[in-house]
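Here the complex is missing a single protein chain, while all its other protein chains stay put.
Now for subunit A:
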Amino acid sequence: MPPFSRVLVANRGEIAVRVMKAIKEMGMKAIAIYSEADKYAVHVKYADEAYYVGPSPALESYLNIPHIIDAAEKAHADAVHPGYGFLSENADFVEAVEKAGMTYIGPSAEVMRKIKDKLDGKRIAQLSGVPIAPGSDGPVGSIDEALKIAERIGYPIMVKAASGGGGVGITKVDSPDQLIDVWERNKRLASQAFGKSDLYIEKAAVNPRHIEFQLIGDKYGSYVVAWERECTIQRRNQKLIEEAPSPAITMEERSRMFEPIMKYGQLINYFTLGTFETVFSDATREFYFLELNKRLQVEHPITELIFRIDLVKLQIRLAAGEHLPFTQEELNKRARGAAIEFRINSEDPINNFSGSSGFITYYKEPSGPGVRVDSGVVEGSWVPPFYDSLVSKLIVYGENRAYTIQTAIRALNDYKIGGVKTTIPLYKLIMRDPDFQEGKFSTAYISQKMDSMVQKLRAEEEMMASIAVLLQSRGLLRKKVTSQEQTRNGSGWKSYGIAMQSSPRVMW
């Protein structure tokens, strides 16, 4: 018996499709919402029903709470799944869903408000016994105050949006002049993206790893931690490549974190899926708390593959009030192999990861053993400039990390997307890099190696352009019709009349 009959997915793109697959597999109806720019998107077609929620800008559509609640009521949905991003960590949205009599698939508004921003999260972390990075104790009210605090804790510092998520609103600052530059811009971006402009300051760790733990809880106080994910390969705090388990962490170090993370969950009565994000120092072997993400994570598939569980289905069942189906010991025994996820962004790594929008004119997905693709596009899809640049995720799995990397190289070669620039060529270079293969990297990996990688990527592109010139000058670039393509029959209307007149029946 499915826990709900109709579930509305308040999101777009690949995560909407992925969540709908779980909903359909559980025997429930999946309902989509869409904006003007997404009228023909994959998630709209894939859903059992779809409702228009507003014009293209996110604030008028996917962040438009009244329109989304209205759509959910029209659809007679009894549950709402937020995906990630957009309204997935918005307590006002959760409250609106609850007031409309529907179940929110995630923590309750009350739980969310206990850690309504990153700063609340830090206070709870201290109570549960996790180290936190030094910094301001609350929102910083002015640039003058910011300069004083930065002077006290020492540069480099991180300037963060208290309501931020998805790596947005985070800037590393190395000097007072830069802090003055960054302050107003970050305030504007935070207000634009999250509706609140509070900023705070934290000491920046030097060359750390970014490790996150998957916390899973039910409504009755039971918790497990589905180990960790390594999210260290980042560019400007936006994750690019994630893997599970981390190549740098021992079982003892991982286990040491289970109890404080569960205690954190208990302190706020957390339930469904949460992600405990930390910075890990290779030198001190210590984890420093960053924040708790109160939602399904973009990189949940790598945890799914090493444990062979479906986190979305689990999330739905936990939100419906079911008990946690396994213990920590059972979960530890289930872990197998290694998984790596690549975020396929429509961005140009050569041009400082600038966004690339347009139509997908060529699309071939990899498949085969150990390959999974969560995609929000097909050939002909439009990648609009209004939303996040993530178009799909490639997830590879192998019995150990080395085999996973081999699978990754093959799958990245098989993944062909034309019409927009993507990060695929960059990932091919990273997979062949000895430092990555040996698991030696930090969050500075991309910035350190980007210059040489951009040179290689540019050389590859220029080689392709040169090949195009050579082929054109030899007349080899004309379209070829392969033997498998048949000439389509034209309309018969021109010949129909003559055929009819020559018919023996008509003559007779």
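Here, a contact is a pair of C-beta atoms (placed from the backbone, for glycine too) under 8 Å apart; a residue touches a chain by one contact, two chains touch by 3 or more; residues count from 1.
Following the convention adopted for this analysis, contacts and distances are computed from a predicted model.
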Hidden chain of the complex, named as in its UniProt record, picked from "Formate-dependent nitrite reductase, membrane component", "NADH dehydrogenase", "Permease" or "Acetyl-CoA carboxylase biotin carboxyl carrier protein subunit": "Acetyl-CoA carboxylase biotin carboxyl carrier protein subunit"
Which residue of A:Val168, A:Ile316 or A:Leu429 touches the chain not shown here: A:Val168
Touch criterion as defined above, residue of A:Thr284, A:Ser354 or A:Ser452 at the omitted chain: A:Ser354
Hidden-chain contact residue, picked from the options A:Ser389, A:Thr407, A:Thr423 or A:Ser442: A:Ser389
On subunit A, residues whose C-beta touches the chain left out of the figure: 168, 189, 193, 348, 351-352, 354-358, 361-362, 385-389, 413, 416, 418-421, 425, 455, 458-474, 476-477, 479-480, 482-483
